[in-house]
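Below you'll find the structure I mean.
Let's look at chain A:
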Amino acid sequence: MAENNSDFEPDIVAFLCNWCSYAGADLAGTSRVHYPSNVRVIRVMCSGRVNPLFVMNALQQGADGVIVAGCHPGDCHYMTGNYYARRRFNLMRNFLEYLGVEPERVRMSWVSASEGTKWKEVVEEVTEDIKKIGPMDKFKRRQLNW
Partner candidate 1 sequence: MDNPYIPYQVNILEAWYETPGERCIKTFKVTFADDKVWDNWNHLPGQCAMVGIPGVGESMFCISSSPTEEGFLRFSIMIMGKTTTALHELEAGDSFYLRGPLGNNFPLDEWKGKNIVTIGGGIGQAPLRPVIQWVRDNRDDYGELELIYGARSSADHCFKVEFEDIDQSDDCACHLSIDVEEEEWPHFVGFVPTLLMEVAPSPENAIAVTCGPPIMIKFVLENLEKLGFKPDQVYTTLENRMKCGIGKCGRCNVGHLYVCKDGPVFSYEQLKDIPEAFA
Partner candidate 2 sequence: MVDVNKLREIAREVISREDVRELIGYRPGTYGFRARPAFVMGPDEVDELIFTPACVNNLASYIALEEKPPVRRGEEPDLRKVAVMVKGCDSRALVQQMEEKAYDRDQILVLGIPCTGVVDMAKVQERFPDVLEPAEITLEGDKFILSFNGSKEEVPGEELLAEKCKRCRYPTPLVYDELLDEEVERFADDDYSDVEALENRSVEEKWDYWEEKFSRCIRCYSCRNVCPMCYCEDCVLDRLQPMWMRRSVDISENTAYHVARAYHLAGRCIQCGECERVCPVDIPLMELNRKFYKDVEDLYDYEPGTEVEAEPLLSTFSVDDSEEFIM
């Protein structure tokens, strides 16, 4: 869908790890960094907690994109949670693309507690990308049909 979606404001669900990425997003907030208000943040204890079903469920409930963010490799509060997440997410992302979901919609990033600016950049990029490709309605639960 390469149509012009200038009015389209995507809904993006972001799963942020408690220790790094959520703190990073928080820092962006307290530093009054401006970034698109399209993300809805869900705090999880670790990026390794993000079950691929969460991503699927977000898309079913109408999210236009999903971001998973965790600590940089080596910095995981639980030592290795983000490494597991990385494997899992790489496969999930490829698979969704295989089904016909634009890879721009499903993103992963490492955002540390001090990277408020990086968080802003990630959100900006994802929002821009999704605005370009338009709404995601393929997996969406249809208006109950009767």
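In this section, a contact is a pair of C-beta atoms (placed from the backbone, for glycine too) under 8 Å apart; a residue touches a chain by one contact, two chains touch by 3 or more; residues count from 1.
The candidate set was assembled so that all candidates are chains of the complex that A comes from, given by their letters.
This structure is a prediction, so every number in the text was calculated from the model and none was measured.
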Could you work out which candidate touches chain A in the complex, given the options 1 or 2? 2
Going by the contact rule at the top, pick out the chain A residues touching candidate 2 in the complex. 1, 52-53, 56-57, 60, 73, 80, 83-84, 86-103, 107-110, 122, 125-126, 138-142, 145
